[in-house]
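Could you have a look at this structure, given as structure tokens, before my questions?
Here the complex is missing one protein chain, while the rest keep their positions.
Order of writing sets the labels: A and B. Residues in every chain begin at 1.
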Amino acid sequence: MKTKWYLQLLVYTVIIMGALAFLFPFVYMILTSFIKSAYSLPRPKEIFSVVPNLDNYFLVWNKNNFARYFLNSALVTVVSMVGSMLLGCLTAYGFARFQFPGKELLFRVFLLTTMIPGVINIIPQFLIIKNLGLVSTYWGLWLIYIGGGVVGSTFFLRGFFQSIPKEYEESVLIDGGGNWRIFWNIYLPQSLPAIGTLAVLSFQGTWEEYFTALVIIKDEAMRTLPIALLMFNDKYATNYGWVFAASIIALIPTVLLYIVFQKRFVQGGFNEGGVKG
Amino acid sequence: MKFYKKISIGVMSAVLAFSLSACGGTNGGSASNGNSDKTGGNPGNTGSKKVTIEYWHTYGEQEEKVLTEQVVPKFEEEHPEIKVNLTRMPYEGLKEQVIAGVAGDAAPDLMRMDIIWVPEFAKMGALQDVSKMDGFEEVKSSVFKAPMETNYFNNGYYGVPLNTNTKIAIYNKALLEKVGLKEAPKTMDEFVAASKKAMEQGAKGAIGISGPHVWGASPYFWSLGGALTNEDYTEVEGYLNGPESVKALETIVQWGKEGLIIPTMLGGEPGVWDGLKNNEYFMIDDGPWFFSTLMNEENANFNIEDTVWTQMPEGIGGSRSVVGGENLVIFANSKHPAEAWTFAKWLITEEPQKILAKAGLIPTNQKAANDPSVLKEPYMTEYVKQLETALPRTPIPQYGEMETIVNLAIEKAVRGESEPKAALDEAAKNIESILNK
Partner (left out) sequence: MSIPLASQPQAGKKPPTATRMKKGLKQWMAVLPFIFLGVLGTAVFVVYPMIRNIFISFQDYSIMPNAENPFVGFENYVSAFTDPNNKVLMAIRNTILNVIVTVPINWLLAIVFAVLINLHFVKYKLVFRTVYYLPIITSWIVVAFLFRFLFAGGEYGLINFIFYKVLGIFPEPVNFLSNYWTAMVVIWLFHIWKTVGWGVVIYLAGLQGISKEYYEAAQIDGASGIRQFWNITVPMLAPVTAFVIINLVNGAFNFFPQVYFITRGGPMDQTQTLPSLMYMQAFKNFNFGYASAVAVMMGITVFLVTYTQMKKFGNQKML
């Protein structure tokens, strides 16, 4: 069967229009990042006729400690991503495969927490970190990011873990392996796409996290990238060329990570996997 | 179990290795600062050990350069026993950071804080009363009175004025010539008449109210005879909504209806500076940072010579502007209040104030402010003069909430959603209810 050419054309028109609607703002942002004007709103005509150059990128990279904050963010994000994955997998495995009294209650409490906005929790979280003596350390950030992210990753992964047929376990059980072996040899390899997806989401959630980082980190040298981004939004006036050059640098790692993983991307709620905060 | 241990140890050590190497790589110098701070923080260590004090500020780029390259080294040279650790805070989300710092006993020793925040934080108990500190009277007599008073709360002073500012009227020279004026208008009537002419000549805006809020509108509101409170800042009812205030707001609303006010007020474009620079706005008002930024701009096609600046136009309330600026406060949980006070006192002496003035920061120290080297920037004299008649925003702990309410009233009136009188009546009522809480 062959679809009529005009129907094909119509369908292509619609989805290409859709794609343009998503792509065009990025293009406009990239074009703006080439503009060298001072603190004023660039005119669309200037933007469309700009000559691509990397001047703003070099300038921004060396300004406001941007390069250092970029590396700081990389450290914070990678560690908390690894931690989140580990904890998420373990917890999801526990909930997916074991029966134990109070499981339903515990699960409902988890569920409840996903529905209350997290913005208000910053102060109590901060006080806990302070009592642990971890203010202005990355350990403080890691604890909040990992501890606060468990629920999301558990929900995300549990579904995948539950769909793994029980028969797979038998070979391990026959070999005399226990729960850990099943976890390591069956559940993890079987759910790699899900874990990879979650890793990307977790990376993104931490990479862009702003409110908690602002409150926990007091040392200027230890700040993370989103803070640097907002530092470009000056008190008196905004230089759009700089702001967007900085934004694009900040976007590159997530986009790269996504493109690498995207073939095997699986789905979950868009509120999950990221950091609640 | 064994298996789990293996994984977790593996991960942990990987994590550790990574974090250690990366910390070493990225933090370098500051890590040692942090350590020396901790040792200095032990109460046992006094005397010989060098004390590090934490100072949070929000200086802009130009200003920060002066601070780190000239001011602080000079202080550390004169006071070798004290080291000042500077942290530039993002303006965005600053209050959250201060709150978290205060709540978690993690605030710095000192902070440069917007003058209107001081009573609010003082009431919370977050700041130290410096009026009992050694040498306070001397400090008090060396600075201007109005900025000093912004630190007053509950029979004490909770900070010292670090720099002050206000806004003056800045005209676009080309447009001024277009309406046939050699000099900027002095009185409100002349100003309004010239504005109307400028609009006829094709200007996009003439009266430079930057937004429907106290900071933007109060110079005009006060110059037209309006008031926020009585003189002791204790009563609002009958002042904010008194006949003079209503008349003043009505005049502003009328300007808006006639299209005289720059579109920026209600969120339109061009921005204030853009409009002036593109010869689209007849007049704007702004602080000294306008000039210091303008003069530092490279290859700009609009220069300081293209502007004419003067006092705010004089109405029945006089030529009024609004006092801004920053105070230096010491936090209640500072670990080194004595050293912090030493630094605070030093910062408002003549020399450092003169250095900071180079970055466009108006000294609060009277001697520094009148020093020829400071006044040599052409615009500086105009600001110092305007400061004599400028008014502070209400220095009360509830000001933050009060301002939200006043802003709302102004915005409702200029948008035509409410009659000026009704808007001010409602605002006065709401403010009274906060004050009486």
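Note that in this section contacts are C-beta pairs under 8 Å (C-beta built on N, C-alpha and C of every residue); 3 or more make two chains touch, one makes a residue touch a chain.
What you see is a predicted model; the values in this text were computed from it and never measured.
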Touch partners, limited to displayed chains, of the chain removed from view: A, B
Hidden-chain contact residue, picked from the options A:N56, A:N72 or A:T91: A:T91
Absent-chain interface as seen on chain B, which is shown: 1, 4, 95-96, 99, 102-105, 120, 124-126, 263, 266-270, 333, 400-401, 404, 408, 411-412, 415, 426, 429-430, 433
Where the unshown chain meets chain A, residue by residue: 1, 3, 7-8, 11-12, 14-15, 18-19, 21-23, 25-26, 28-29, 32, 41-44, 87-88, 90-91, 93-95, 98-104, 106-107, 109-121, 123-125, 128, 143-144, 146-148, 150-151, 154-156, 158-160, 162-163, 179, 183, 200, 204, 207-208, 210, 226, 229-230, 233, 240, 243-244, 247, 250-251, 254-255, 258-259, 262-263, 265-271, 276
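As a working rule, only the chains that are shown with their structure count from here on.
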Gap in Å, rounded to a whole number, between the CA centres of chain B and chain A: 36
List of chain B residues in touch with chain A within their complex: 1, 3-4, 7-8, 11, 14-15, 18-19, 22-23, 25-27, 29-31, 34, 58, 60, 86-88, 90-93, 96-97, 99-101, 103-106, 108, 269-271, 273-274, 277, 289, 293, 297, 300
Touch list for chain A against partner chain B, complex: 38-41, 68, 71-72, 74-75, 78-79, 82-83, 86, 122-123, 126-127, 129-130, 135-136, 138, 180-181, 184, 210-211, 214-215, 218-222, 227, 230-231, 233-237
